[in-house]
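Moving on, here comes chain A:
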Amino acid sequence: MRSHRWSMRRVAAAVSVLALTIAGCADREGDSRSASAADSGFPLTVTTPDGGKLTLESKPERIVSLSPTATEMLYAVGAGDQVVAVDDQSNYPKDAPRTKLSGLTPSPDKISDYAPDLVVVDNDVDNLSATLDKIGTKTLILPAAKTLDDAYAQFELVGKVTGHPDEGKDLADRTKREIEKIVADAPKPADPLTYYHELDQTYYTVTSETFIGQVYALFGLRNIADGDDPSAHGGYPQLSAEKIIEADPDLIFLADTICCGQSPETVRKRPGWDTLTAVRNGHVIALDDDIASRWGPRIVDLVRTIADAVEKVEGAG
Partner candidate 1 sequence: MTTRPVTRLRARTLAGGIAVLLATMLMAVLIGAAELGWQRVLAEIWAQLVGGTSPLSEREAAILWQLRVPRVLLAGAVGAALAMSGAAFQGVFRNPLADPFLLGAAAGAGMAATIVVVFAPALTLWAASALPVAAFAGAVGGVALSWLLSTSYGGVSPTTLLLAGVAVSAFLTAVQTFVQQLNADTIRQVYNWMLGGLAITGWADFVSVIPYIGAAAVVLMVCARLLDVLSLGDAEAASLGVNPGRLRLLLISAASLATAAAVSVSGLIGFVGIIVPHFIRLTVGASYRVIVPLSVLGGASFLIVADQIARTAMPGELPIGVVTAFAGAPFFIIVLRRNAEKLW
Partner candidate 2 sequence: MVSPVVELRNVRAGYRDRLVLDGVSLTVSAGEWMAVIGPNGAGKSTLVKAMLGLTRLGGEVLIRGRDRRTLPARESARIIGYAPQQPAIPGGLTVTDYVLLGRTPHLGLLARERSADQRVVADVLRRLDLDKLAARRLGTLSGGERQRAVLARALAQQADVLLLDEPTTGLDLGHAQALLDLVDRLRREDGTTVVSTLHDLTLAGQYADRVLLLDGGETVAAGPPEEVLTPELLARHYDADVEVVTVAGRQVVIPVRTNGR
């Protein structure tokens, strides 16, 4: 009789323990699920663009960005709250915490003042990553993209390392789709249009081998600077005014409106340039220097501007 009750009690205890356990487990699962939703994937190891590996123990909450393009990416994937400081050239978005930190000549001391857990750069100047590693800070190097796919990969990567993997992937896919659509909708003249992309008023330009050259190439535009060898001068040759006028490009894109004060008016005033068809027909397009030199999400704006320009030329007949 006693054994019976005892075993009953035992069973009851066991069942209640079991029930509690199950309930507890269920809760814990829910906890861990919500915990992993908040810490999704951390600790995390990713492959960086240079082929190396970067491991982050936890989601970075104090990010310092020394790359204006990376700044744009960080905010676009929703990691803006985790950014504590951006460099002096990061002017977009406007509410990013801009500081006097320099991305071109970074100072590890000044950077460490912000106690970052992740520093994002586009160039490992003076072995910055090794210096920061000594004080326990991780560095993510996102070099200039060579192709659009590189750029998309960087969007995803930024999303992952900041704990916004879905947003990162979404941004990449969205950007890709938008660009493809704009390109598809743009007119494709049988005779490809020629263009000249100006980097500064001493006629430095890009060839089709560069990142931006490839963006233009999506529209079938031909670069007057390609010549026989587009990879000459590392993709950034200096043309002479004579050659530009001789080539008479259908489109002129000015990427030196901010740095060097160029505009369609200043271009028209240049000696001999008023004979160019692009100048006469108003096909000189002023670009935003920053958008034209970065490989961030705003590349879509550039693509749109190019498409509009092509339409304008084609529409004019």
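The candidates came about this way: all candidates are chains of the complex that A comes from, given by their letters.
As a convention for this text, contacts are C-beta pairs under 8 Å (C-beta built on N, C-alpha and C of every residue); 3 or more make two chains touch, one makes a residue touch a chain; residues count from 1.
Since the structure is predicted, the reported quantities are computational estimates derived from the model, not experimental observations.
Participant: Going by the contact definition at the top, pick out the neighbour of chain A in this complex from 1 or 2.
Facilitator: Of the listed options 1 or 2, chain A touches just 1.
Participant: Mind pulling up the chain A residues that touch candidate 1 in the complex?
Facilitator: Where chain A meets candidate 1, its residues are 89, 102, 104-105, 200-204, 227-229, 232-233, 237-243, 245-246, 248, 259-261, 266, 270-276.
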